[in-house]
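The other protein chains are all here in position, but one chain of the complex has been omitted.
Lettered A and B in written order, each chain numbered from 1.
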Amino acid sequence: MSQPDTNNSKAPVVNKRISDPQSVQVLLIGLTYLFFIGFIFLPLGLVFTQAFQKGWSFYLESIREPYAIEAVKLTLLTVAIVVPINAVFGVSAAWAITKFNFKGKTALKSLLDLPFAVSPVIAGLIFVLLVGSRTPFGSWLGEHGIKIIFSTPGIIIATIFVTFPFIARELIPLMEAQGRDEEEAALTLGARGWQIFGKITLPNIRWGLLYGMILCGARSIGEFGAVSVVSGHIRGQTNTIPLHVEILYSEYNFTASFAVASLLVFLALLTVVIKNGMEKHFHKNSLHL
Amino acid sequence: MNFNGLKNITLAASLILASGISGTIAVAGGSATLLNVSYDPTRELYQSENTAFVQYWQKTSGQTVVINQSHGGSGKQARAVIDGLEADVVTLALAYDIDAIADSKLLDINWQKRLASNSTPYTSTIVFVVRKGNPKQVKNWDDLIKPGISVITPNPKTSGGARWNYLAAWGYKQKQTGSAEQAKTFIKALYKNVPVLDTGARGSTLSFAQRGLGDVLIAWENEAHLILKEFGSDKYEIISPSVSILAEPPVAVVDKNVEKHGTRKLAEAYLNFLYTPQAQDIIAQNYYRPRNPAALKKYSANFPQIKLFTLGEVFGNWRTAQKAHFNDGGVFDQIYTP
Partner (left out) sequence: MALFQAKRRNILPGFGLSMGYTVFYLSAIVIVPLSMIFINTIPMGWEPFLNAVTAPRVLASYRLSFSTAFFAALFDGFAGLLTAWVLVRYRFPGKDFLDALVDLPFALPTAVAGICFATLYSPIGWLGQLLSHWNLQIINSPTGIVIALVFIGFPFVVRTIQPVLEEAEQEIEEAAHCLGATRWQTFRKILLPHLFPALLTGVTLAFARGIGEYGSVIFIAGNLPMKTEIAPLMIMSKLDQFDYAGASAVALVLLCISFSMLLLLNAVQEWQQKEYRS
């Protein structure tokens, strides 16, 4: 492990000593743009043209309407709870999986992936089957006045389930590629567990962690299927932004619906702005390994 | 390296958290509340009805009441109530869905006898929407099975409205020919002309009106009027078939929940209110057929004479109709079996 790089100015320069020929670069960039136009820009363009169809004032009105604000609050609350919880889990799972050899690793990894493979419809359903009032556990909760399903806790739990693997899944390939030499070296030099983690592992995995948290956040903002099953759709109470969008759309209130949907686009962009900000911050302060 | 950035984010997150919680409390506090769990097309109806009822209740009892609404596909809403969504009243698309709630012991099995007119304060029927000028000359049910006609209707497996559409078509043919076998052939030919089965009635409307699919949309009468209002009466017109079904979307108080909340009186008053002349007028304004003859007469221009048959006449009751036609292995599955 190297000493902190005192020459800060050198750190942010990603070396470009070898690179692809200009023609290849142009071709690949062109292809990427083509894909983005077809799959990202067009839907996005549709969202925004619809959102602003009736002008700015209507747009502002749609997103300032009380039900919309309640939906935004609920969504942000969900994200604020879900992302940290899943981040702690993700780091712990990635540590266990990549730093040790044990039996059943492949099975464990596959179990981690499972929530991705579970249809959002089923993801909602299983919590209904688990804590819905038809079940013994659910009726016990009901008798004690604890509401999980069709209220905020249910929405949060369903979101945790759906976004559960993101961070772990982001970290595992990264930590596998990095190996464990650095941590093992630190151990022989007498560092203790948390020290190793804080000083070596965490700096090494920060990109993966950040990407994972962004994905997790983005997906929690946008989750529709599972949340729709456990929410109960009570206006102003258990509607997240995506559910509110759907309600407006079903009311033929297209412009307002897309206006609120555009908020989600902005939220997604915001997470990336945060990421870029932190990226610059890290580059300034980081050790150059 | 340092984690100042993270600290700030955590701070922001906890602020958001705090504001979120206080927001929830503000909403929950206050006066008596009632939760009405309903199906999709009634959003506009209950928006007006709730405003009227809140005023009415304030005047008669002095109590302020907040009515929360939940809308979704009828079957899904029924399931949510069964699984613990604490609805005080349910106002769904078909009796079968409330029967299912009754089966799970949340309300009396004979709920439909408790209120007047089969517990349905309003009715509707099934009509066609075509593009302006009716280019394909669709006049009646038989035109729907002509080759080259593309019909839009939702999936009866997932949509209550779609089941009414299906039963209307079936009933028309069975009444015309007196034969269930011919009705089945007719239904099979009809669904051959259906290019897309959306999961809900509103989905079908959007396929037809927003995406330009199909020549005819089979829809609730009230939805048909709403389409003209929302998408332009210069683009679409309503065609009423000679015969159709009397669709009866029922309402009921959910006994177990009102007892838990202590809202029985309020819930019953709410449903009874729907039968008052004032509420019946609102019902007619929203293009549902009111039970009250005076309201029906006042808005008769909106409700052309169609020979309406009831579900009971042709199919017995909802449970048998559901089992024979829409459950797995039923007629609807058979017509798609190669």
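Observations on the model:
Keep this in mind: contacts are C-beta pairs under 8 Å (C-beta built on N, C-alpha and C of every residue); 3 or more make two chains touch, one makes a residue touch a chain.
None of the values given here were measured: they were computed from a predicted structure.
Between the chain not shown and the residues A:Ile234, A:Leu264 or A:Met278, the one that touches is A:Leu264.
Set against the missing chain, the residues A:Lys99, A:Lys147 or A:Lys199 yield one that touches it, A:Lys99. Where subunit A meets the chain that is not shown, the touching residues are 15, 17-21, 24-25, 28-29, 31-33, 35-36, 39-44, 46-47, 89, 92-93, 95-97, 99-122, 125-127, 129-130, 157, 160-161, 164-165, 169-170, 172-174, 176-178, 180, 183-184, 187, 192-193, 196-197, 204, 207-208, 211, 214-215, 218-219, 221-225, 228, 241-242, 245-246, 249, 258, 261, 264-265, 267-269, 271-273, 276. Touching the omitted chain from subunit B are residues 73, 75-76, 78-79, 82, 100, 103, 155, 157-158, 194-199, 203, 206-207, 210-213, 322, 326-328, 333, 336-338.
Convention: only the chains that are shown with their structure count from here on.
Residues of subunit A touching subunit B in their complex: 70, 73-74, 76-77, 80-81, 83-84, 128, 131-134, 138, 142, 149-150, 152, 203, 206, 232-237, 247, 250-252, 254, 274, 277-278, 281-282, 285-287. Chain contact summary for the complex, subunit B toward subunit A: residues 1-2, 4-5, 9-10, 13-14, 16-17, 19-21, 23-24, 27, 35, 40, 43-44, 68-72, 79-80, 82-86, 104, 202, 210, 226, 230-231.
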